[in-house]
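A single protein chain has been omitted; all remaining protein chains appear in their positions.
Up next is subunit A:
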Amino acid sequence: MNKRTLAALVLLGASPLFTAARAEPVTETLEIDGEAMITEAPAPKDPPGHPFDVVKSGWLYREPDTRAMEADSFENPGMLNVEHGEEVWNTVEGEAGKSCASCHGDAAETMKGVGASYPKWNAKAGKPFDIELQINACRTAQMKAEPYKFDARDQVDLTAYIKHQSLGIPVKIDLSAGDMMSWWQTGKDRYYLRTGQLNFACASCHEKNSGNYLRADHLSQGNSNGFPTYRLKQSNLVSLHNRFRGCVRDTRAEPPKAFSDELMALEVYVAWRGEGLSIETPAVRQ
């Protein structure tokens, strides 16, 4: 019997009225429109020190109806955003008279696997780029268009469209490029940094208590493979940095700015923690 099972039994014994309270994530398999997703994978071994043996998708922690919603792309409300993202992909903007498609053609071919390899070292900027920063770099340099403001609808939907082209492909980022390892380390420090009046770190919920319930929320491992993700609580497709900021704000702290060095480092580290899991964008969560 592992420690967690034991802890669950102790809890159940102490509270007969709430026998269903503590629950392991389900062991079901996720197929999206018939295509199998990897929702459990051996934790990455390099660099060493991953806290889990097995990394698990947040999908496994959700209620049956939420899980079903993600498994059927007609039911998944985030697919409307992906469809809008496709329109954005094909829309000419900026003084250069280009769309994404002008250079990148058919995203189903050219973007397949790309989303699974981000964030990625950008030598010119001297920092890791996520899809959002890469889109803005393209818009500025290639399209001669204005960069998107954080969480502009087009930014979130286009990011989701690009990531969706990697649906099912496991997350794998290149930590050997440039200075990625120092960003990984900074992100790790941030992951364990306690913030705010409530004094919680990311790890407080998503590592030490993943599997427990925080009120109605079955705490997952906090992996990023489903972002941007359709969040039922917000009735909206939500970007990763929006959720980072929301989590930090919930600790009663002032969150770092979106795409700040702090949150880019955190994105690198969190992506690594979930390596091996399929991209599920747009995932459906609570």
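Please note the rule applied: a contact is a pair of C-beta atoms (placed from the backbone, for glycine too) under 8 Å apart; a residue touches a chain by one contact, two chains touch by 3 or more; residues count from 1.
Operating definition for what follows: contacts and distances are computed from a predicted model.
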Quick one: find the hidden chain's UniProt protein name among "Sulfur oxidation c-type cytochrome SoxX", "Trypsin-like peptidase", "N-methylglutamate dehydrogenase subunit D" or "Multiple sugar transport system permease protein". "Sulfur oxidation c-type cytochrome SoxX"
I'm checking contacts with the chain that's been left out. Which of A:Gln142, A:Asn212 or A:Ser260 qualifies? A:Asn212
Mind listing the subunit A residues that contact the chain we can't see here? 11, 14-15, 17-18, 21-22, 193-201, 204-205, 208-209, 212-216, 219, 248-249, 251-255
